[in-house]
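Written out below as structure tokens is the structure these notes cover.
With one protein chain held back, the other chains of the complex are shown just where they sit.
A, B and C are the chain letters, set down in written order, and residue numbers restart from 1 in every chain.
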Amino acid sequence: MPQKTMVEALNLALDEAMSADESVLIMGQDVGVNGGVFRVTKGLHEQYGRDRVMDTPLAECGIIGTAVGMAVYGLKPVVEIQFSGFTMQAFDQIEQNMARLHNRTMGRFPMRMVLRTPYGGGIRAVEHHSESRETYWAHTPGLKVVIPSGPRNARALLAAAIDDPDPVIFYEPKAVYRAFREDVPEERETLPIGTSQVVREGKDLTLISYGAMMRPAREAMEDLIDEHGIDIELIDLLTISPMDGETLCKSVAKTGRCVIVHEGHRTCGIASEIIARINEGAFEYLEAPIKRLTGYDIPFPYFQTEQYFLPDADDIIESVRETMAWE
Amino acid sequence: MPQKTMVEALNLALDEAMSADESVLIMGQDVGVNGGVFRVTKGLHEQYGRDRVMDTPLAECGIIGTAVGMAVYGLKPVVEIQFSGFTMQAFDQIEQNMARLHNRTMGRFPMRMVLRTPYGGGIRAVEHHSESRETYWAHTPGLKVVIPSGPRNARALLAAAIDDPDPVIFYEPKAVYRAFREDVPEERETLPIGTSQVVREGKDLTLISYGAMMRPAREAMEDLIDEHGIDIELIDLLTISPMDGETLCKSVAKTGRCVIVHEGHRTCGIASEIIARINEGAFEYLEAPIKRLTGYDIPFPYFQTEQYFLPDADDIIESVRETMAWE
Amino acid sequence: MTIITRPRDEAADSEVPTGQAAHHMDMNPIDLGRIEALQVLDEHGNINQARDPGLNDSELLAVHRAMVLTRAFDSRMLTMQRQGEMGTFAPNLGQEACMIGQVWELTKQDWFSPSYRSFGAQIQRGWPMERLFLLWSGYHQGFPPPEGVNDMPFSIVIGSHVLPAVGIAMGMRRRDDNDCVVVNFGDGAMSQGAVSEAFNFAMVDRAPVIFVCENNGWAISTPTKLQYATDHLAGRGVAFGLSSIRVDGNDILGMIAAMREATRRARDGEGPTFVEAVTYRMSLHTTADDPTVYRDSAESEPWESRCPIIRFQRYLEGRGLLSKDGAEKVRSEADAEVLEARERFRKIAKARPREVFDHLYKVTPSELEDQRNEYLSRLDRKGVD
Partner (left out) sequence: MTIITRPRDEAADSEVPTGQAAHHMDMNPIDLGRIEALQVLDEHGNINQARDPGLNDSELLAVHRAMVLTRAFDSRMLTMQRQGEMGTFAPNLGQEACMIGQVWELTKQDWFSPSYRSFGAQIQRGWPMERLFLLWSGYHQGFPPPEGVNDMPFSIVIGSHVLPAVGIAMGMRRRDDNDCVVVNFGDGAMSQGAVSEAFNFAMVDRAPVIFVCENNGWAISTPTKLQYATDHLAGRGVAFGLSSIRVDGNDILGMIAAMREATRRARDGEGPTFVEAVTYRMSLHTTADDPTVYRDSAESEPWESRCPIIRFQRYLEGRGLLSKDGAEKVRSEADAEVLEARERFRKIAKARPREVFDHLYKVTPSELEDQRNEYLSRLDRKGVD
């Protein structure tokens, strides 16, 4: 199998979708000749032409709003927003149309579209370039929210997102874009949306994360097993919404302890939702408070200090040990 | 004390603030001659003139964006957005400037402004007129989020919000606007932002709610005490963010059981955050899973069916009894 | 036809796009051009032959009937609302020529994206009136456009439907058919940035869309003088390169003439058009509104003499196509038609609380199934079916 970065894997998924289905098209700023500022759409413009790989004016609301219309018309737009911080410019179109048009028309019109956007910190960027605001979308009925963690699942999930009959917000962990390579099969592959993955089974504690934070989570896991003899069950959320509560509750019912790690802010963050679900579905098995290791409720800091804002393997290890020690 | 509706009480708070401080001004659609579509700004235009009670063009982003500039310049804009559903049009300005400019400039510029907007269902309105999306703001660092439940606390909290040195989102439960009258003292009164109120002390179960849902919550409480002998502790959140976790945890540490009621959607809703806080602060006292009785993860339904979407006293009673029965 | 054509007309995709091509700055002043004001039938019944769209007799009578039906529906809605049978709605009294004129030229394959004040146009497009009654009395079933009608559901959030309408037209251009899209909104909507974005996207993509702004002088209590600081809105189109025109929106023949040219341009690949239709909101903003608080009858009253239906009736009378009695007959037939629709509405109006989860997703996710079950058992407990 060829080794690919996440950027290359995503590019492959887009290429496959476009060659298989004429109604798939790409829209966004600089996605054409430039291939996107992260080069995810590289080469597609030459191959599929300007009408299917469209460099848009600089207006996110305009991009999402017109993509909604294209979806109503039966096309399948895959939109790139350059950084997730700029989806705020299109919040109204996402909340009022993308998420609701199918419901409003009682299914009369399709609303197949994917909003791809890089999220998260760790690349020494300026303000508004490191946001993790998946809560906004998870809290918005009508959307699905998907976040891959590596090249292989990124390709498979993007393929599934484009296949999906409902609108999908596809958050790409930009810190992972070129961070490592992974085997990505030549033949097309999908992963089901709405299903989380138990990366490793264990019996002492459930460690839950997603996206870019899966890297420190894995690192911490190795260390916790090897150095501390703690048998970690690691879960990669993959889909944030609809949340796979069943997998999470089953795991915690087994381990009794849980630590959740994400970059996004804490208040009403994804971890709070996971805690609420476990409270509902596995309350009687809980042996310790569930620990939230998350971004704080402050704006993502300027890049000389971002490393201290982001949870790292060390912090995860500490949180796990604390939770193990609780009685 | 004069009996006032919430609309009248809010009008009083605005009038007091404007007469006390020349730098307070009001902006919004139809807030001038028309006195606002709910008449909250009635009479102020005549009294303070068009430059301090400004009818704006029909653009929420424009309203919030220019208000931000006025705040930077040292004025204290109190903005009305006609329905909270239309704040989506201004999401970018709220998230990128209103919530962050103070931080961005390390406090160099003030950012005193209040965004008032009616929220919630129950008035037989069309789509987009019944939203309860306080999660969006609670999840946004830099904002404070306040939701009164009756005329008296509405007046006191709005006064406090205008006094507050930081930006405040002030959600007004439109179902309460004219629903009942309450004694509102003639002399100016404030309530601290960031503090929840224990409306009634009790020892069996903590019932937490806010805004328009406080009415069915009170009704249920009476019934639960009288008919079912359940000694309810009722808490009115009042400030959603920063959340008064201490009061909540202290209560649940005493009662061991908790039901949370709100209109907003469930996933990543305010109830999930409360559960996470109680999990952190009162885990060892919990005797049953905390129950979420909330809006579902679907758009607010069209008005012939909205009554079934909104929790009522009966549903609260049922949830409380379920939670009491858990063992 | 007098719709101005922009000087630069090369298609956006005709050559390799460049940035600042000329490295010598063009020092000639930019002439922004003129925008024509169009009226075919004036207040006195005089017709401008050169601009007459030339409808035949039966077409003329059909146009008249459609306007009368719109008004009959409107006034029936008002009665029903006052009697508690209808929710809040926005009357379109006085705007009937805009209503019918903007969709008159559309085919079944074309699309129309209405605002909340467009039910006259919706009826013309083929929405059964009972569905509109359902819609305005809070039943979800009133929202989806009927099968065979390529319309968007009506727009509640001001300006939010304009970009999607452009998107539909962008889809059409890509599919290379000859259809077009009409999207309708008010003078207030012009203040929304999203509408400016829509103009730009449409023009950059040369999408076959016609923007119709019904400038009726008011946005709730906000008069145009506080809404914008020019004497017209038509120039907004020109700013983005759109062919633009200002039409007397109370003149049905003017509206049709403008739309005929605009739709032809769209179908011929000449791109989008902006039509500012000058009209007046004769009635309440919505049934929740009280205009006496903010506007003088001295402003509104003169507009009564500009009534689009009376003006057109006078013209038809002059042409010997319609007598006073004939007009009365059209009106009473329209009333009867509306009342029949009300009967059908009353038969089908039924809240379906058990269905509120059914249409959010194409395939309801299992976690939402759990919520639905919780909800359904609440309904069971309450004895609601």
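Going forward, a contact is a pair of C-beta atoms (placed from the backbone, for glycine too) under 8 Å apart; a residue touches a chain by one contact, two chains touch by 3 or more.
The structure presented is a predicted model; accordingly, all values stated were derived computationally and were not measured.
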item: Of A:1, A:20 or A:58, the residue in touch with the unshown chain; value: A:58
item: Hidden partner chain, touching residue among C:111, C:211, C:240 or C:312; value: C:240
item: Residue among A:32, A:77 or A:245 touching the omitted chain; value: A:32
item: Touch criterion as defined above, residue of C:306, C:359 or C:378 at the omitted chain; value: C:306
item: Hidden partner chain, residues of chain B it touches; value: 25, 50-52, 54, 56-57, 59, 61-62, 64-75, 92-93, 96-97, 101-108, 110, 141-142, 144, 165-166, 194, 242-245
item: Hidden partner interface residues of chain A, rising order; value: 29-30, 32-35, 37, 55-59, 61-62, 85-86, 88-89, 124-129, 266, 296-299, 301-305, 308-309, 314-315, 318
item: On chain C, residues whose C-beta touches the chain left out of the figure; value: 6-8, 12, 17-21, 23-37, 39, 43, 191-197, 200, 203-204, 206, 215-218, 223-232, 234-236, 238-241, 246, 248, 278-281, 295, 299, 302-303, 305-306
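Note that in this section only the chains that are shown with their structure count from here on.
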item: Chain separated most widely from chain B, comparing mean CA positions; value: C
item: Distance between the centres, which are taken as Cα means, of chain B and chain A, whole angstrom; value: 31
item: Length of the line joining the C-alpha centres of chain A and chain C, rounded to whole Å; value: 40
item: Where chain B and chain C are represented by their mean Cα positions, the distance between them in whole Å; value: 36
item: Touching two or more other chains - residues of chain A; value: 92, 96, 103-104, 141-142, 243
item: Contacts with 2+ other chains: residues of chain C; value: 140, 143, 157, 160, 193-194, 360, 367-368
